[in-house]
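Shown here: the complex without one of its protein chains, the others still in place.
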Amino acid sequence: MQNKRAIFGAKGLPYLLLAPQLIITAIFFLWPAGQAIWQSFLREDAFGIKTTFVALENYSRLFADPSYLNALKVTVVFALSTAALSMGVALVLALAVDRTLRSARIYSTLLIWPYAVAPAVAGVLWWFMFNPTIGILPYLLKGVGYGWNHALDRGDAMTLVVISAAWKQISYNFLFFVAGLQAIPASLREAAAIDGAGPVRRFWTITLPLLSPTTFFLLVVTIVYTMFDTFGVIDAITEGGPAQSTNILVYKVYQDGFVGLNLGSSAAQSVVLMGIVIVLTVIQFRFVERRVNY
Amino acid sequence: MATLTLESLGKTYDSGASAVSGINIDVADGEFLVLVGPSGCGKSTLLRMIAGLETVTHGSIRIGPREVNRLEPADRDIAMVFQNYALYPHMSVRENLSYGLRNRRMARAEITRRVEEAARILEIGDFLERKPRALSGGQRQRVAMGRAIVREPSVFLFDEPLSNLDAKLRVTMRGEIRNLQKRLGTTSVYVTHDQLEAMTLADRLVVLRAGKVEQIGTPLEVYQRPASTFVAEFIGSPAMNLLDGVMEHGRLAIGTATMRLPDAHCGPVRVGVRAEDLRAVPGGTQGALPVRLSYVEELGSQRLGHFDCAGARLIAAFPSGQGLSEEMALMADPEALHLFGADGMRLT
């Protein structure tokens, strides 16, 4: 930990200053997390009367449960598709903005505002647009012979939640790609141009490799976003359906815990999720440290 | 106005490493004392201990009759000028100057009087309402001094205050600091790694090495009678020449050259001689060192010859225009030689 040379000597004051944060952390973060871990080793009977210690049984059941494995698979598909879509679109827009000098700021303003839209509201907007009976896009799709119905079709449902989640994340990725592009010294691209590389070739051989730290960082951030911040999108559009096809891990924890009241399983799922967040956070932090050095 | 007394002062870190130790210095009332030494010698730590920014683990610090070891910096009646000035960026010059006085709940009229007075002395009256970032380097430096002056402290502490200025401004400000201190007559302790700055400012200077006092004296004393090879090489530009020699029965031998020296020591010695004390003599003169010229530095007022003397490097100063040849002989008067023992300490 970095240190200051000059420090104050007061004895009790630092504890007082830390107290609010630490108390909240202890009561609302550490205690519940501990409860989740403890609960994940227990099982309640159907009437909630008797609780027995079952060790890792909740976990072994979890990983034998097809619906949980399905949720895992759905989460991976959802996260990667959302990341690919939002990052791809954001990169194209960032490259375009990087070319326009004077109007860049206006375009940026017009592109970043979706960040401020709540995932749940984003879900409602897209759900409305794709509403099978009155939605504008299903109407157009019908014109080309495709019958859209995300309430019944698994592929349609996944497509819709991916689009909604990606829509909101484009702005974030766009901002960081623009910053990443601006950090590439113009002299490098000029040197490449003198070396005879055209715009497309320059992009693949100079811009993209130099952008790779930003890209990797955004990939991690977007995966974290899709895994934990898209509850509202799923809840507003599909509620995990049809037939579990959009039931991501976070949504399943909620469903099994609050709707299904299966406490042991929900707790075990929470613990697995914690493990995933920890891994992602560690990756992000190690990487950020390297980015600083770079 | 006050004296400053450091008595067997020392600081040892928790790790056991010693930052400074065994410091005994009496600073007279109104004296300008300069702490000088290479980086890492403990000079800044010592200054910060006086300021109260570093804890003291051994000995005592007294300002006047009062021991201040355990007092907060604000209660020690000192003021400090920092290397990077440490002006509060969000406050105007006036607020910067008055912040410490307001914290002491001084009467408003008195604050105004002192700020105006300091502004007048330092000629910063025109930008009292500006923020520090709107000032030039030299102006910031003055504001930093002003912040020290308004407190009318017993002791001024300066931590390399000129090192962020360009060379020309540094010379000007050096003169101003010196004049100001003389005018106010405030006891001052000034830290620098620049020996020229130390020489020109100090009433007395303290050469520090590895946390210990190597020598205390007026600039001239230190220059003329360095207490060790370390001081000899550190003070003066170009640095004093040091050659290996042997003393035997009142004769000093350096390589093939020998000369009589009224000195009783026996054994190997380090011989120091200043560039300006060397003169060219005809080859073969008794006691002269045969040397080979490597190159010449023209300084305008004089020229510095860099020589090779049996593997050792030697610098000699000559009047400009003096001809130098490839092979020469150089010599110094016996009384211009400084003898140091194997431990580097002065012998006589």
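All chains are identified by letter, namely A and B, in their written order; residue positions are counted from 1 within each chain.
Here is the rule we use: a contact is a pair of C-beta atoms (placed from the backbone, for glycine too) under 8 Å apart; a residue touches a chain by one contact, two chains touch by 3 or more.
What we mean here is this: contacts and distances are computed from a predicted model.
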Omitted chain per UniProt, picking from "Na+/galactose cotransporter", "sn-glycerol-3-phosphate transport system permease protein UgpE", "Formate dehydrogenase" or "MrpA C-terminal/MbhD domain-containing protein", is "sn-glycerol-3-phosphate transport system permease protein UgpE"
Only one of A:A96, A:L152 or A:A243 touches the unshown chain, namely A:A96
Considering the complete complex, of A:V117, A:A151 or A:L210, the missing chain is touched by A:V117
The one residue from B:N24, B:N84, B:Q322 or B:T348 touching the chain left out of view is B:N84
Even though one chain is not shown, chain A touches it at residues 1-2, 4-8, 10-11, 13-15, 17-18, 20-22, 24-33, 35-36, 39, 89, 92-93, 95-97, 99-101, 103, 107-122, 124-129, 131, 134-136, 139, 167, 170-172, 175-176, 179, 186, 189-190, 192-193, 199, 202, 217, 221, 228-229, 231-232, 235-236, 250, 253-254, 257-258, 263, 266-267, 270, 273-274, 277-278, 281, 288
Where chain B meets the chain that is not shown, the residues are 48, 51-53, 72-75, 78-80, 82-90, 99-100, 103-104, 147
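The rule is simple: only the chains that are shown with their structure count from here on.
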Distance between the CA centroids of chain A and chain B (whole Å) is 60
